[in-house]
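Notes to accompany the following structure.
Note that one protein chain is taken out, while the other chains of the complex remain in position.
Up next, chain A:
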Amino acid sequence: MAFVLHTGLPNKNAFKALIAAAYSGVEIEVVKNFQMGVSNKTPEFIKMNPIGKVPVLETPDGPVFESNAIARYVTRVKADNPLYGSSLIEYAQIEQWIDFSTTEIDANLRRWLGPRLGFEPYNAQTEDVIIGSLKRGLDALNIHLASRTYLVGDTVTLADIVMGCNLYWGFTRSMTKSFTSEFPHVERYFWTIVNQPNFLKILGDVKQAESVLPIASKKPTAQPKESSKPKEILKPKEAKKKKLRKKSQSPR
């Protein structure tokens, strides 16, 4: 087998490559029994991706990481792939929406969901700001889609694959109907995309989240770190920790 994808499943970042492969007639084998948190920490894995994240695609010429880069590579394996449009400006627009999806949609989704998945400290004030940025991104996307079925041109392109997978994560984890109804063209677009046969093959049936993931911890841990000087921030914490640290040593 020529291409091997290292990832746990389901994983929306791995789906990008798998859907692009379905469109491109490229075969990708997914490694069996991949164990998140174990398989991606082995020295062999770190050799493929120094940050130890999934997905990684093993190609005959070496490994590639970063899910968008993998999806692009898979797309290029097929010469003159229509997933990349049919002119230089279409190519640029496809790239533009891939990047937009990553920086304006996915980055905000990650920051919104990270704390709720337990990965990062939760802070209500910050969350409001993040949701605000996400809505700004969705709003711009909504405007663009008002008169279009797909992001670029009249067929599915790589931009729709990346956008669809990123939105998939949002729609299934946190963007409930009452949240998305503010963006009707995004809604219509999302359902059109995930019901394309090549998406269905990989994603299966998609069900929108009925509620936002609950907050992992109500403890506002990030709060004391908001003040301006690191040294001052630590004071209140240190006071609480007195019993722990009788001889308070100042590190570094």
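In this section, contacts are C-beta pairs under 8 Å (C-beta built on N, C-alpha and C of every residue); 3 or more make two chains touch, one makes a residue touch a chain; residues count from 1.
Just so it is clear, contacts and distances are computed from a predicted model.
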item: Listed names "Elongation factor 1-gamma", "Vacuolar protein sorting-associated protein 21", "Ubiquitin-like modifier-activating enzyme 5" or "DEKNAAC103679", with the criterion being the UniProt name of the chain not displayed; value: "Elongation factor 1-gamma"
item: Option from A:Ala2, A:Val31 or A:Ala92 whose C-beta touches the chain left out; value: A:Ala92
item: Missing-partner contacts on chain A, residue numbers; value: 37, 49-52, 59, 61-62, 64-70, 72-73, 76-77, 79-80, 84, 86-89, 91-93, 95-100, 102-104, 107, 116-121, 125-126, 129, 136-137, 139-141, 143-144, 213-214, 216-219, 221-222, 225-230, 233-234, 237-238, 240-241, 244-252
